[in-house]
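With one protein chain withheld, the remaining protein chains of the complex are depicted in position.
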Amino acid sequence: MPPYALASLPVFPAATALLLALFGRRLNVKLIGTIACLGVALSFLVGVGFASTVSGGAEASFSFGPWLATNVLSANLGFRLDSVAFAMVMLVSGFGFLITLYSVGYMHDDKEPARFFASLNLFVASMLILVLADNLLLIFLGWEGVGVCSYLLIGHYWKDAGVPLAAYRAFFTNRVGDLLFVLGVAFLYAHFGTFDLSGLAAKADALSADSIDGNSLAAWGALLVLGGAFAKSAQAPFHVWLPDAMAGPTPVSALIHAATMVTAGVYLVARLSPIYALFPQIRGFIYICALVTLVIGAVLAVVQFDIKKILAYSTLSNLGLMFLALAADSPGAARLHLFGHAAFKALLFLAAGSVILAAHHEQDVRKLAGVLKHLPITRASFWIGCLGGVGLIPFLAAGFFSKEMVLESVAESQLTLGSLVVSGKALSWIIMGVELLSAVYMFRLLGYLESKVPGEAAKGHHGHAPHETSVTVKLVLGILCVVGLGFGFVSAPPSFGGMGKGFYALANAGAEMPEGPSFLHALPALVVSLIVAALTFSVFANAGKRAKYEGRNQTRGLLAQKFYFDALYESAVFTPLRALGRFCSAIVESVALGGFELMGGAGETGSGMLRRLMSGRFQNYAALLLAAVFLMLLLLPGR
Amino acid sequence: MRGTLLSVAPFIPLGLIALHMFTRQGHAKLAAWTQSLFGLFLAALALPSFVSDAPRVAVDGFSMMITGSGTVFKTALYLDARNSAFVLLLGLCLPIIFVFIRPRTEVKPSYYISANILIGSLLGVFIANSLLLFYLFWEMALLGAYFWIGLHGQRREDTPALYTALMRFVLITLFGSLPMLMAIAIVILPSGDVALADLGRSISILSPELRGLAFWGFLLGFGVKLPLVGLHGWLRDTYAVAPPACRALLSAIMSKMGAYGLLIVLVPAFGSEFGTWGPTLMAVAAAGAIYGGVVCLGRDRLTDVLAYSSLAHLSLVALAAFAGTRGDASDSSAITAGIFQVFNHGLIMAFLFALDDRISVDGRGILMSEVGGLRAGQGRLTALMLVAMFAAASLPGLSNFAGEILVYFAAFRVSPWYTFAAGAGALITAAAMIRIFHHLFFGARRGNVVQAADLRIPEVALGLAVVSVWLVLGLYPMLFVGPVERAFATVVAGVVP
Amino acid sequence: MLDFNLANCLTLAVIVFLTGCYGLLTRRSLVMILLSVEVMLNGVNFTLIAFNHFLWGTHEFGHYLYMLSIGVAAAEAAIGLGMTIVFFRNYRDISRERASRLSEGEL
Amino acid sequence: MSEVDLYNGLFSACAILIVVFSLMVVLARNPVRSTLLLIMSFLPTSLVYVMLKAPFVGILQVLVYAGAIMMLFTFVVMMVNPRPEEGELGHLRGADPVGTRLVHWNVLGALAVAGVVLVTLVRKAAESLPVGAEHPAEFGELSSISRMIFENPMENPLTVSFELISFLVLVGIIAAINFSRRDPSQKKGTP
Partner (left out) sequence: MNAILIAQLPLILGFMALLVVASLRAKPRALLSTAISVAALGATALLLQYRVPTGETYFGGAYVISVLGKQIACLCLYLVAGAVVLTNGYLEKVRAQQADWKLVAMASALGMVSLSFAGDLATVFISFEMVSIPSYVLAGFSQRDPRSNEAGIKYLLLGAVASAVFLMGLSFLYGATGEMHLQEIAGKLASAEGGQLQLAHIALMLILSALFFKTAVAPFHFWLADVYQGSSLAALTIIASPVKLAVFGLLFALCNGPFVALANVWKPALLLCAGAGVLIGNVQAISQSQIKRLFAYSGVVNASFILLTIVADAPGAFALYLTTYGVMTTGLWAAIMAVGTDHADADELKDLSGLAAKHPLVAVGITVLLLSYAGVPPTAGFFAKLAAATELLRHGTELPSWYLGVLGAAFVTTLVSFFYYFQMLRQMWFHEAAGVQPVRQLLWNHRAVFGASALLLLVLGFVL
């Protein structure tokens, strides 16, 4: 493929997005869907065309020329496709295509399909820009772009209560991150003098942790950029928007809030890992935040009843895992888990979408209990996805090896933050604990859905049992099942005889895959998880046992309040800010204007006082005149 | 050729005034057409400046001695990429304003007459090449706005008292422009009326005190118009009572007079003052951004939020201007960034205010606490408004995005932390704007506002044209930034007499 | 015994002038006020002659100015008295209190 | 008694008379009496003028000022017949014949302060002045003054002012006529 074809990657979906936005209103869903799929598919195909280039270890790059070129900054509108980017392109456009296709079925009765598909296409385009960009500024363009699309898509059901607020929260959080990001970039630029990813990496590689001041511009830049990445990837303390984002259509949750956009932060930090390698303190910070996210996500996933929220908290937890890998300075593991997670979480979300569709937009697992038995393909998808999510079966499920690798890398590192030093071993125990939790929430979900006693929604509608309707939904689920299963194989390290080495090299720009865990080494954990999973499943598949659990459910304040993060933000940030706004707009403005009015009042008062002098009486005037003359004489110097 | 057109341009509003004088009633359709054509003319006049190697156009009119003072009053016009940005902005805003916003009831011709006084003066401010002519137009603009608002402002129970607001507008504006006049008096002292580009040379021979006075005088004048925070007392009520078209023009163009002054008149000339005061002023600008944003959060009415968002966004322009501290060629990017933001913000605000006016039948400002779900009746309007809101929030792909990045980077070199604060202000502003947008347009239908009909197809087309400008400049900002920067460099290098 | 010199003459003039001022400020009737002004003028005229005599004895400019002054005083008196008569016609009274209609009025 | 002493004595007497008469002018209750007292004060004034080598001016003071202008005042006073001062205020009527109640102490105080300042100012200046030149013969006499005023009219600086004062008096006459006129419109109204 010629390099300029790179440019066409984002252009295809962008063009179809534009087309749909402008003229989509009159078209029917199928046509719209077709157009949308076409845009993404073309990108995918072109991307595939670069496979040969990349597999040869070469890079393709293309530049439109300067995007901004002034005295203070100059950045190209340039794309660069190395193997990392290639893998991401495949992920984005491949999953993008599949999920768009899925949406054709999923959104068939939507009132505004054109808007939906246009946004989806735009998202793919932005995401492609993000992964293809060869410099931080252009990344920022895509970065904000995906945020916008995410916002648009979350707000798709704009009439429903809560949806606008959810969209707004996602928007706001992302904007905070964006601000941090752009300032971080500015700091980095000020320090390194370049926006280029490769340039940055090269310059950072030339430094070492000892040779750079921990308080330098670069450190601040790295920290700020990290803030941006946290916001985008929903790491604590910026994680609150992600569960809310489930208000959007399910395919969106699958594509944006599971597979691609939320991993953009991971992608970016991994790209900049040479810089982060310089600052152990910052990595310590990442450790803390990622651990918090990991735990919060897993714990909260256990107590949710909304099917999508369960998955969303699970996503949080997994993102935490990825950041842990980054904190351990092991971007390879992070990337690997990124792909693995994308594979099984997209599958799970789409399966959940299928369930929701079949149950006429019911999302409460209690009501959905037992629904899977009517939905064979969805059932298979769920099982594969859940197994992947827990990482139970090495070759059949996507998450196993990547999680193991994260665990390994964390265990070999150590947390340093200020004077706090924690060994990686301790951390890895925490992670393993959380892994058990993941077995709990996944199989709790599965238990519900496989329950023998059907919930209300599983009983069907108008006498019809829930059923899978759409061809595309089924098709895509099927494909993803294969992908999910296959990824386990693809990611398996050589010690397991898998293709992991090749894939790892691809996703990590030719880096050598570290020696993976031996099966024996992983076995105990595996067994424990298996037991936990089985136990959970048995509990929740049984309506009677389940009921006890549900009865206790109401009282858990800490969990019901999601560790009070929302309340904290509300009372510490939003309420004061709004109050300040009201205060300023009412009081400060009035006082400021009041000052003006006061000046006017002073003028009037002065005017009134002078008025009294102007009595109209002749003698007063004469006295004034004589007094004035006298005053003039007093002005004389040297009396 | 362009010189001729340039000298003709200020007289066209006079012609339009004459045209309206002969109508018995304000003729909205006629006005929409004529103003749009005038706008196109201005755009055509300005656009060639953005072609690389476009020469600077300068026209000298008559000059005369002011009897009393022995100073010379010159009339001269110029056009280069820098002020072309402003002229282009004016040209693009005119169709938006006059096509989207029509008076709801029959108006007297004075509506369009005063509008054209304002428009002509704005144009004059942007193309005048001598300080006195500049000031002349500056004050005329105030008069135009005064009569427009006074004669056709909103006298409803839900708006502030018209005359109080108007008086406040006039007095606060003059609180700036009178010191500015003093500054001009100081500057023209040695050698008579000066061309804008010669300002720096002209003040270099002044005594330090006079120089300082001139600096603060100019700053106050421009700062009030912009407005800088603290000098913005006129903002809210004026926007509330102004007729919608005037409101749009105020925000889109008239506030840019202040920006023009800062970016093109003040900063390039007063290098050493900015060296001293630049960071402090940047702090003021950053405070303005935050304050504007915070107040936005506290407002309930879309019009008010737009007004205060203007305060916040223009504070970013000011930030850029104050970041151009050294006033030499290496600072051109700060100025360029400012000019770029001026252009973006103007177009956005004209569009937003125009759409705001089209929401309800009676043009009443609608309260977010009472009204919601408006999207159901006005899909197209909502879509366009959303894009405009995005543009205002400087989302990527739209020109404001590139502009804001430029501003941040330019300001960053001088003070990272003020930049950060300003960015936070912009963030809060964006949040507030999106928030009220959500409350008004999304969710279930609430409130009993009589919604106007949705936009018509031609209007949508016009809207899309505007959006495409944002898009093009967002994706390829160098189209705009390059020529402006070159023009600035030329001026600083002293090539232009 | 006062010396007959410039200082004393000027002092006398100032005192006469101030006496006129006193009348100006205290008298009620318009005629009396005019009369007080004449007293003041008398004081001023005195200085003219005194200066001329004691300092600049070569010419009589002071005398000439004195003549102009009484001419002006005459004209002023004529007009002032004419107005007083009109005032009297309007009010049947010439107290200055009548002449305070023009003022800022009530706040 | 030397000539100087004579002058000094005469001046002292006249000064006291002038001040006393002037004070009485402004203090007298009855306007007619005030007018007459003013004329009285003019007499010692004119005597001092003669001592100041200004005999012609002294004559003018008596003839024109006292004789003409003050007559005008007397006429008007007679015509408008003002009640003996402060007529409006009942409680003052018939009280204290010397008019002590007319004394406004605050005004007096202010003027006294001003007087002290002014007199100091003026005396300080006057005492440091050089003594003037000798007077020529005929100084202050009619012949000398008429020569000064009427000699060589086109080159005489005093011509202008002298002619202008005639206009001034004319204006006074026109004004007086105008003010003495009855309301023209009333005449128009009544056939």
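Lettered A, B, C and D in written order, each chain numbered from 1.
What we mean here is this: contacts are C-beta pairs under 8 Å (C-beta built on N, C-alpha and C of every residue); 3 or more make two chains touch, one makes a residue touch a chain.
Computed from a predicted model, the values in this text were never measured in an experiment.
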Let's see if you follow the contact definition: name the visible chains touching the chain that is missing. A, B, C, D
Among D:Met78, D:Val113, D:Leu142 or D:Leu164, which residue is in touch with the absent chain? D:Leu164
Touching the absent chain in the whole complex: find that residue among B:Leu174, B:Ala283, B:Ala376 or B:Ala489. B:Leu174
Touching the hidden chain in the full complex, which residues of chain D are there? Just list them. 121-122, 124-129, 132, 152, 154-161, 164-165, 167-168, 170-172, 174-175, 177-179, 181, 183-185
Contacts of chain A with the missing chain: which residues? 600, 603-604, 606-608, 610-611, 613-614, 616, 618, 621-622, 624-626, 628-629, 631-633, 635-637
For chain C, enumerate the residues touching the unshown chain of the complex. 17, 20, 24, 30, 33-34, 37, 40-41, 44-45, 47-48, 51-52, 55-56, 58, 61-62, 64-65, 68-69, 72, 75-76, 79-80, 83-84, 86-87, 89-91, 98-104, 107
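The rule is short, and it goes like this: only the chains that are shown with their structure count from here on.
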Could you put a whole-Å number on the gap between the CA centroids of chain A and chain B? 37
Could you put a whole-Å number on the gap between the CA centroids of chain A and chain D? 102
Indicate the whole-number Å distance between the mean C-alpha point of chain C and the mean C-alpha point of chain D. 6
I need the residues of chain C touching at least two other chains; which ones are they? 21, 25-26, 97
For chain B, write out the residues touching at least two other chains, lowest number first. none
Residue positions on chain A within touch of chain C in the complex are 608, 611, 614-619, 622-623, 626
Given the complex with chain A, which residues does chain D contribute to the contact? 107, 114, 117-118, 121
The answer for chain A against chain B in the complex is residues 22, 66-73, 77, 126, 137, 140-145, 147-148, 155, 158-159, 161, 163-165, 167-168, 171-172, 175-176, 179, 182-183, 186-187, 189-190, 220, 577-578, 580-586, 588-589, 592-593, 596
